[in-house]
Every structure is written in structure tokens, then in C-alpha cells.
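Note that one protein chain of the assembly has been removed; the remaining protein chains are unaltered in position.
By letter and in written order, the chains are A, B and C; residue numbering begins at 1 in each of them.
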Amino acid sequence: MSSINRFAKQIPAHVLSNKRVGQYHQILLNIGDLVKHCHPGNFVAISVGGDNSGMILRRAFAISRVSDRGEYGGTMELIVAPHGAGSRWLCSQQEGATLDVVTPLGSAFGIPTEPVNALLIGGGYGSAPLFGLAEVLKARGCRVDMILGASSTPKIYAPLEGKRSVNSLKIYTEDATSGIHGRVTDSLREIIAQDQIDVIYSCGPMAMLSAISSIASSMDVVHQCAVEEAMACGIGVCMTCVLPVTKDDGSIAMLRSCIEGPVMDGAKVAWNLVGQGREVKA
Amino acid sequence: MSSINRFAKQIPAHVLSNKRVGQYHQILLNIGDLVKHCHPGNFVAISVGGDNSGMILRRAFAISRVSDRGEYGGTMELIVAPHGAGSRWLCSQQEGATLDVVTPLGSAFGIPTEPVNALLIGGGYGSAPLFGLAEVLKARGCRVDMILGASSTPKIYAPLEGKRSVNSLKIYTEDATSGIHGRVTDSLREIIAQDQIDVIYSCGPMAMLSAISSIASSMDVVHQCAVEEAMACGIGVCMTCVLPVTKDDGSIAMLRSCIEGPVMDGAKVAWNLVGQGREVKA
Amino acid sequence: MSSEFDYSTKLGTAWFPTPLFTASGCASSGRELAQFFPLKSIGAVVTKSIMLKPRLGRPTPRMSETPSGMLNSIGLQGPGIDAFIANDIPWLVENSARVVVSIAGETVEEYATLARRLRSVPGISALEVNISCPNVENRGLVFACDLDSSRAVIDGVRRIIGGDLPIIAKLSPDVTDIVSIAKGVVDAGADGVALINTLLGMVINIDTMRPHLGGKTGGLSGPAIRPVAVRAIYQVHEAMPKLPILGMGGVRSGRDALEMILAGASGVSVGTASFGNPHAIIDVQTELERLLRERGFDSLRSAVGFAHRDAQSAPDEDLS
Partner (left out) sequence: MSSEFDYSTKLGTAWFPTPLFTASGCASSGRELAQFFPLKSIGAVVTKSIMLKPRLGRPTPRMSETPSGMLNSIGLQGPGIDAFIANDIPWLVENSARVVVSIAGETVEEYATLARRLRSVPGISALEVNISCPNVENRGLVFACDLDSSRAVIDGVRRIIGGDLPIIAKLSPDVTDIVSIAKGVVDAGADGVALINTLLGMVINIDTMRPHLGGKTGGLSGPAIRPVAVRAIYQVHEAMPKLPILGMGGVRSGRDALEMILAGASGVSVGTASFGNPHAIIDVQTELERLLRERGFDSLRSAVGFAHRDAQSAPDEDLS
């Protein structure tokens, strides 16, 4: 634990651009040297509402991608869904605005040391961190397949340049407005078997992660999922973001998803106990 | 009372310009047809901090000037001192921003039906509404002298075009950085006597209004002052903005300065009882 | 409002076309808000707590803004019951407003006297009894903070009023056990309770380095206190599910009002929000109706206390 958040800093970050992409906003921030310490799976916590805001807590967003090349030096990209007041405020920030960010936070996806067959599954804006992850996996010689799903097409985030870093991409929409009609888990067993998947990386709504976990466990596939629990502090001090996780001795521990996550071993999360069956509103 | 605030409306107003003038910001707002109902002495109440602001109360500002000519239609000008968080937020609003304003509120300066000799006294940003008043008085054939005072030059607001509408202008600064060294009340008795002043109009810090009142009363000069008490609602429903006023029978009433003011008869305010001797912080 | 949705509510025997009320002390006697909307379009105007004699109230400063809230220390400034009955009620009645009169006293006797004066005044829908006042006969201890004093006030008022007017006891949140106070006043004859009055607070002026308010302490209101209000409403509704509750404390939008309705309020008062937005009560009224309809309720009443029902039940099941 003492290694986690070791490089986290609170810095002012300029908004370099803010573009609408489907239902989301793609926001590019100038974060300088911190990019060096950002890994796929890490997140950023942002103050919202400006000075004297009644919204006193930061909002968490997965780091979609970082780059240390380009005219502005180190940059970080976020994919933000305008959900409630805080994320809507963020989406309304124009080029030139300054944000108060703390990053990089939390655990990162574990990268295999050997080339393996990896399946990346994203739900909604959950695809955001997967493209950066795909690049890293490709660089390690992995085969990278990707499945994205959402209720409808505008909620699918799949940038052109991102598609280049994967070997295959399947899209599912529940309203059949694009790709396959249905959910990412509909043919998951078949895909795992056919493509000889060794490891699944996932990010998206908790219900999706839970469904993937049960399939992955039953087929003995490693499953690293980035969870999303409501977080008050994002830095491990408040205990609000906990998830029930099964320990080696079979007992349950409540682990902080901000600091002992957001990337967790899907097989260990006691999904049936999450929120005592009541789901956190995504 | 039922006539007051009869024309008040809550409207979105665009910021047409925001310029620094000394220590103040001169903010021009687009308020359309409402200008017709704005009179010198009236004020505007503005929401500050944006949506989800922790600052839940409006801030009050004297209407400095209105105009219904010009390319934008009806406009209103404010002179705002960056004092605390709310007024600083207002001063930071750029051209194009939209403000939530309620105006015109409160009582206006009474205009004499005959041509008289009027003395207008402003302290700090208190001069703001006096230039518009001077124009009205001149149009009625009055002689208009003006005295402005502040602790230091950057706190004197005296626009060039405004100076044209007065017969004479004296400036006092306490640090002697411009005009006469001292306070507006220093030679007030002499001025009243020499210039045969019939009525004094004043706007500024409460201590100044109180000092003017005692001189004006002792010399039997009418004194209309625009007071400044902390206001929670600005529309007469909360009773926070009260001032002790002596009634005809000699008893004291606590009148709401937002609706039975801000323009009050200086002779009737029981200055010695204001805040039981404790001044409201300006 | 279409005929399919029944937005009306009752507090005891009093009927109101909508559940939106002004909060006592936040609408003066009604006239001033009438510049912004017709008073008859809301459920009722709850007037500023009136006392027997005219009162000047506390010294200024009387307010201080705090994060998402404000402190006030008005000290019940008002014209006294005679002028109030002579001037304010007739004006409200003329303007077709429904009227809930809030009364406040310094002794049990004073409350009873106020009730006697109001008993036969036409045009009053209900009495709100503000018991968050210092009891001069009991070391200045606030009536609402003491079970026996609270009961004594309501008992005295009930005796005078008989069964004519609904009596709503307005309680303070500054107590260890608000449910026991609520039970006490109901037992003493209250037809409903108003929850909550302001929380006792203080701000120190860091320039003068002394308490900022002329009255030193003040009452905290506004969105900051909403979670405390919702909790109080929930607790009291849980203990007495049939008791009409007039909820208030930090409501500034339809969603806030909905929280209170679901927690158990039959009506909602909007106070401090009107200071920031003179149309707040109208906005809340419009949004609340929309939110209720969107959730499948066909009446306000079917939503009251819904948060207490077991998690499986849907609005439709409650329409029987």
C-alpha cells in the first residue's frame, strides 16, 4: 500500500481541448511530467464547481490515455459522461480553463510478462482506459481482442486511432443501433473458447463486471476488472468505496476500491455481497 | 409598499463588458426593457458562484446607470468592488457570461418638482448611482454639486462623462493621493451654507451617511441617503436588512432597507441605534 | 395540472390544492412575494410567526451566509396580533391565498391568548405553532427543547381552538429525540407537525473577532440542513405513519421536495430558497409534479412516505 499513490500529486491542469464524442466529452488536460507515472487503470480525481462550490468532493475519472509527445508536453485524455451536476460542470469547461486534479491514483492493470491472448471488454465510457492498455499489451506481443457494449450507439466510445491497436473489435448495442444486438456477455463463453483467451481486462458498469466474472471464473480465465464505487476521497482515507473481497481463508474483507483498486481480481470480488445486493447507481 | 418592486423581474442578463476602473469593475449588462423601470437609487440582486454554488444568497449592487439607446438595447451599468468571494466572482465574469439578476429593486431617490440646489455626496463606489441621479436633476433644472471621498485615489469612482453632468466636483482622499486631504464631511457645513444647498443626496458607507445626517439635520437640509445593510433576500421577505427609524410619534420602527429603502430620509434614521452601536462590516 | 394527477394534500381537516407552502418567516406576510407570482397558485402562505405585542426584534447584523446555508437572528420582529389581524389576513384573503398562521409566544398563556384571538378570524386554514421560542417561565429554555413545555403549549392552544382549526406544531431539530417530542405534541392535541425549524448555529466574524450576529447565535437554514430535515421527517413518519408532516429545511428544487415527500411529508415549505430565487416555490411546485408523474404516481398522497415501503413495491401497487 505504501507504494500506491506514491507519485500522486495535486496540480492545476489546463484544459487543452474539450470535444463532444457521441454522448461523451473527450477532454484533454495538460499535466506535464506526471504522465510518466500514469498507467492504464489509474484514475484522476477532479474538483468540480469552482471556488465556493457546494460540491465538496472530487469526481473520479479513468485516465483514458496519456502522451508525453506533442506540442504541450505531457497530456492526459479523459472520456466524461455528463451524468450529474459535477460531470456536467466538467463537460462545460472550455479550452483554457484550469482544473484542480489529483493523479495518478489507484492500482493499474497488471501486464503479463509473456505474450498472451488478451480480451478487453468495455461498457459505455469503460472502454476509455482500454485503448491505452491495448497499446501496452501489443507492445508486449500480446494478441488483443476487444468487445465494447452499451445501451445505444452514442454511448459506444471507440476512437479510430484506438481501433488500430487491437486485433479485432466487436460492438454490441442493446437497441441494435450498431454492431451486434445484445450484450457483451452474450457470446462471451464462445469467444473465450474460440480465441483461447488467457486473460480478460474489463471496465464498465458493476453489473457487467459481475457477469463477466462469473463466466471467467467458470472457465478459469484470469479477469482483471476496473471497478467503479462511489468515492468520497479517492486516496484511501475515508472507507466509503469498499468492495467485499474474498480472502484466501474464505473470509470477507472490505477493500477500498480507490487504493486497493480500481483494478481488482474479478474472481475475488464477492459480487453477490456488493451493496448487499443493492447496486451503486452508475 | 405594494407599489414597490412592482416592475421587478428575475431575468438572465448577458455581460456586455467588464472593465477595471481603479479598484472597481465597471460591468455592463444587457437587461432589455427593464431599463424603463430603473431609477437612480434602485438596486439589482445578482446570484453568484454559478450552479451548485455554496453561496446561496444574492448580492446587491446599486444601479450605476441605465441606457436604452446603443447597439444592445437596454443596458445597465454596475460599479463593483471585489470585496469577498461573491463580488470577486462577479468581477471575474467575462464578456458573454450570463448572470441571473433580479431588478429593479427598492426605493429610488426622490426628485424635487422645483429646481433646487442639490449636493450629491458619494463615498467609494457609492458615487456610482449619483451620476445617473445628477443627469435627472439637471434635466429638472437643478444646480448639482458633487463631493466624492474615499480612503485613496483608486477607490474614487468618477468617470469623465459623469463629470459633465455636475456643476462642480470636489474629491477628498484620506491619504491625500488626490484632491483634498480629508473626508467629505470636513467642510460640509461651509459648503451647505455657501452654496445654499436645499437637498443632499448621499450614498456610501454607513458611518459617512450618519455623519452627513447629523450635519444636515442641524442645518435643516433635506438628506436622502441610500443605505447599505446586509441583505439576505433583497425583496422584503426576510427582515434581515432592517434599520431603526424614528416614527412621527417618536417611537422606533425597524424598517427593511431593501423595500422601505435603500433610499431613506437621513433625518429619520436612528443612527445611534444602528447595530446597537456595532457597525455592519462594509 | 391535468385531471389525472391529484396534487392536493391535507393537513388534518385542511385541504390544499398543492403541497407547496411558504415557510414561516421567509415570506413575511405574503404581499412582497405577490410581486413575483399569484399567491393563490401555491398550497398556502404560512405567515411569519406573530406574537401578542409588536416587537422590534434583534439588533443587526441579523444574518450571515454560511456554506450552502445562512444564519438568521431576526428575533421575531413583527406588528403584533392586532395589527396582523387587521391588516395582513384580510389582504391575503382578498388575494385568494390560503393562509396558515404561525404563532409564537413567551409563555404558555400567550400562545393560548393568540389562539383565542385567531379562533374566529375568517380565512385561516390552519395554525402553525412555532414552539422554538424561549420560555420565559422556564429559564428561557426553548419550549421545543422540552417535552413538557411543548405539550403544555399545544394543550393550551387545543383547548381554545377546539376542533375547529388544524394545529401544526413546529418542532426544533436541536433535540436528542425528536420522535418523543412529536409524540408528546400529538398526544397533547396537535393534528400534525412541521419539521424542521432552524438549527442553532454561530459565526465568528474574523475581523471583529466577536460573534458576527447581533444576537450572537442564529438559526441555520438552507440546503446545508436538508439531510437533517429528511432524517427527522423519516423518523417521525416511521413512528407515526398517519401523522401529517409539513416538511421543510433546505428545499430549493423539486427533487429536494420529493425527498421529503418520500420520507413522509404531506406538504413541503420553501423558505431560504426564496431569498435566492423569488420564484423558488413555483419552480419547486412544477418540478415536483413532473417528478411524481414520471415515477408513475397518480397522486401526491400515494407518494407520501414511499421510502418506508419495502423495496419491491412499485408506485402502481399503492394506488388501490
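Note that in this section contacts are C-beta pairs under 8 Å (C-beta built on N, C-alpha and C of every residue); 3 or more make two chains touch, one makes a residue touch a chain.
Worth saying up front: this structure is predicted, and the values here are computed from it rather than measured.
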Looking beyond the chains shown, say which of C:46, C:145 or C:168 touches the absent one.
C:145
Please pick, from C:84, C:234 or C:275, the residue that touches the omitted chain in the full complex.
C:234
Check the options C:25, C:189 or C:250 and report the residue that touches the missing chain.
C:250
Selected from A:56, A:139 or A:176 as touching the chain missing from the view:
A:56
Residues belonging to chain B that touch the chain removed from view:
52, 54, 278
Pick out the residues on chain C that sit against the missing chain.
64, 66-69, 71, 145-146, 174-177, 199-204, 206, 208-211, 217-218, 220, 222-228, 230-231, 234, 250, 255, 258-259, 262-263, 291, 295, 306-307, 311
Residue-wise, where is chain A in contact with the chain that is not depicted?
1-2, 5-6, 8, 10, 47, 54-58, 102, 229-230, 232-244, 252-254, 259, 274-276, 278, 280-281
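Here is the rule we go by: only the chains that are shown with their structure count from here on.
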Using C-alpha centres only, name the chain that sits farthest from chain A.
B
Averaging C-alpha coordinates per chain, one finds the centres of chain B and chain C separated by a number of Å equal to 36
So, in whole Å, the Cα centroid of chain A is separated from that of chain C by 46
CA centroid of chain A to CA centroid of chain B, Å:
55
Could you say which residues in chain A touch two or more other chains, in rising order?
52, 54
Check: chain C positions touching at least 2 other chains come out as 67-68, 223
